[in-house]
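Encoded as structure tokens, the structure appears first; notes follow it.
Of the protein chains in this complex, all but one are displayed in their positions.
Here the chain labels run A and B in written order, and each chain numbers its own residues starting at 1.
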Amino acid sequence: MSEYLHPDTVIERAPLVLNGHGFEKITDMVCGPVERKAPKWWQIAFLGAASGALLLVSMLGYLIWDGIGVWGLNNRVDWGFDIVNFVFWVGIGHAGTLISAILFLFRQKWRMAINRFAEAMTIFAVICAAIFPLMHTGRQWMDFYLFPIPNQMSMWPNFRSPLLWDVFAVSTYFTVSLLFWYVGLIPDLATIRDRAVSKSKQFFYGIFALGWRGANRHWQHYEKGYLLLAAISTPLVLSVHSIVSFDFAVAQLPGWHTTIFPPYFVAGAIFSGFAMVVTLMVISREVFGMKDLMTIHHLECMNKIILATGTMVGYAYGMEFFMAWYSGSEYEAFAFINRAIGPYAWAYWSMISCNVIFPQLFWFRKIRTSIPAMFVISIFVNIGMWFERFVITVISLHRTFLPSTWAYYSPSWVEICTLIGSFGLFLTLFLLFLKFLPMIAVAEVKAIMPEADPHYGEAH
Amino acid sequence: MKKDVVSVLGEFTTPQTLLKAVKTARKAGYKAMETYTPFPVHGMDDAIGIKPSKLPWIVLICGAVGLASGFALQTWVSTSAYKLTISGKPFFSYQAFVPVMFELMVLFAAFGTVFGMLILNRLPRWYDALFKTKRFHTVTSHGFFLEIQAQDHLFDIEKTAEYLSEIGGTNVEVVKA
Partner (left out) sequence: MKHQDSPQLAGFLANQFPLIAFAVGTAGLALSAISYLVNPERFFFSYLTAFMFFLTITLGALFFVTIQNLVRSGWSVVVRRIPEQMISNFGLMALFFIPILFGLHTLYEWTHPAVVAGDHLLITKSGYLNLKFFLIRVVFYFSVWILLARTYFTRSTTQDQTGDPTLTLKNQTTSTYGILLFAITITFSAVDWVMSLTPHWFSTMFGVYIFAGSTVASLAAISLLAMILRKAGYLANTIRIDHYHDLGKLLYGFNIFWSYIAFSQYFLIWYANIPEETFWFTDHFRGSWNSVGILLAVGHFGIPFLLFMSRHVKRNLVTHAMMAVWFLFIHFVDLYWIIMPNVSKAGVTFAWVDITALLGIGGIYIGVLFTRMKKYPLFPVKDPRLSDSMHFENV
């Protein structure tokens, strides 16, 4: 069945694995890239990404050596690229957890083909995110004060500060995502161990496979554990971006303080994360020949979620604007008018067009299923969501209650290079993942194939 | 019966035939059985007759401990160890403790899940007799195996091996420690 029957036009559900591959073939397809030598394009891409990561390292080195002054922050705008990038990267990560946990609880079987991929993205995005707050403290060697560690000065962190909640939220998020990802990987690592020809591979993958044998008693606890991890990751993913939103929303600053921030940030995070997954998936399925496992149907489902979350974000923008007027508070109203027509209007309108207008094209099935169109739109969404954080952080800060303090913030070259470098680090880690780990959860995909149903082949 | 014999292993080609074989063997009186599959097969727990996992209890307890320790830590730090007067809020601002309590609850519960699962499964276990058999490496790709273990009261090396091929098992093999 090579022809793509659009699922919206038929009652039947779209097949999740195309061309009727058997279990063994699926194993071959997924493990292939791990077992073969790295292709030329991978080596070139890796060099590019690694030099980006190197740029990041040198920028951070320069920052530590010289101090925060190398950034473009000023007295009025004391949160700039550092916080914008932090929120942006944490948001990117949310798609992974959404796919691995929430879609799992909703029995969305199509998620099986993309969850490994998206979870990897989560972990790398959170690593990129964590760099920024750790660096923006100024004296980075004192960062351990962020954690409640007993010390000779008997000092303890202030638990009523939202910034401390971030420390707990982000580190918990990273740890739990890593555990979830690793648990999912165990059976697949065992697959690679069992197929490995070289002793070193056998040993290396064998260590991490923990001696997995696929025993039914193991599967029983494993499945339960996976379900439980999904159940506890779901509120976790909501909490992380909610807590990030608290950083802003507990303040009294117009444009920051509004009650809809927590769910609005979560929707935005999922929105941007899904866009990033689509961007990366469109490329990976092409170069690794995974089109039968990551089908157009998968991508379309993703695009529908982008449309839905994009519309939720639009709803939140609308509510903010409406309430800014309805509140009758002139400071509130000014903050929003300043966004739309102030000196940073260009950022605001980039955000609106990328986040609210372009994704609406996904209402059309033709665009939802067109690879070039979704690639372009997903990149727009990434840009738009970066600007959203810029709008919230910088535009709200640059003109507050006291007009004599108003200032304009532009990033220095160090900040721009740090942002570029963070993409380098992200891609480096991602390329390493593509090369050394199975990018599709083999065991999970097999379990949702019709042949895996214990009643397969029986008449109803 | 030889002492170093652990079990007899038979291979099946599909999850359906394996499930059928397990049901047949169970009816025939075999109890100490285990199946090995590349993915979890629905209905196998009932077929072999194993009890539901106890993992949720471990997770529940760990989560509760996390929640309680989050609350205790914050209360102690804020009201006694290091009092700070900030934004006019009381030292014991329980509302502000909620985020960290929640995160610690999740963190502890997640540790409980993963390590609880590994302990219940007795993993890691890098050496196992099964790894020495000829066909077992396909179990993580497309092989479906039924193992009848030596501690079963009906176990007899030859008869059980014969029985395994009778109910559809191929490449029947004796597993030795």
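Convention: a contact is a pair of C-beta atoms (placed from the backbone, for glycine too) under 8 Å apart; a residue touches a chain by one contact, two chains touch by 3 or more.
All figures in this text were calculated on a predicted structure; none of them were measured in a lab.
Contact with the undisplayed chain is limited, among B:6, B:50, B:68 or B:98, to B:98. Only one residue from A:238, A:269 or A:395 touches the chain missing from this view: A:238. Only one of A:58, A:311 or A:412 touches the chain withheld from this view, namely A:311.
Of the candidate positions A:146, A:260 or A:367, contact with the unshown chain belongs to A:260. Summarising the interface, subunit B meets the missing chain with residues 60, 87-88, 95-96, 98.
Remark: the residues of subunit A touching the chain excluded from display are 7-9, 11, 13, 105, 107, 227, 234-235, 238, 242, 246, 249-252, 257-263, 311, 315-316, 319-320, 323, 326-329, 363, 460.
The criterion applied here is as follows: only the chains that are shown with their structure count from here on.
Chain geometry summary: the mean Cα position of subunit A and that of subunit B are 30 Å apart.
Remark: subunit A residues 22-24, 27, 148, 154-162, 164-165, 168-169, 172, 175-176, 179-180, 182-183, 187, 190-191, 193-195, 206-207, 210-225, 228-229, 232-233, 235-236, 239, 243, 246, 442-444, 446-447, 451-457 touch subunit B in the complex. Interface of subunit B with subunit A (complex): residues 14-16, 19, 34-45, 48, 50, 53, 55-56, 59, 63, 73-74, 77-78, 81-82, 84, 86-87, 89, 93, 96-97, 99-100, 102-104, 106-107, 109-111, 113-114, 116-118, 120-121, 123-128, 130-131, 136-142.
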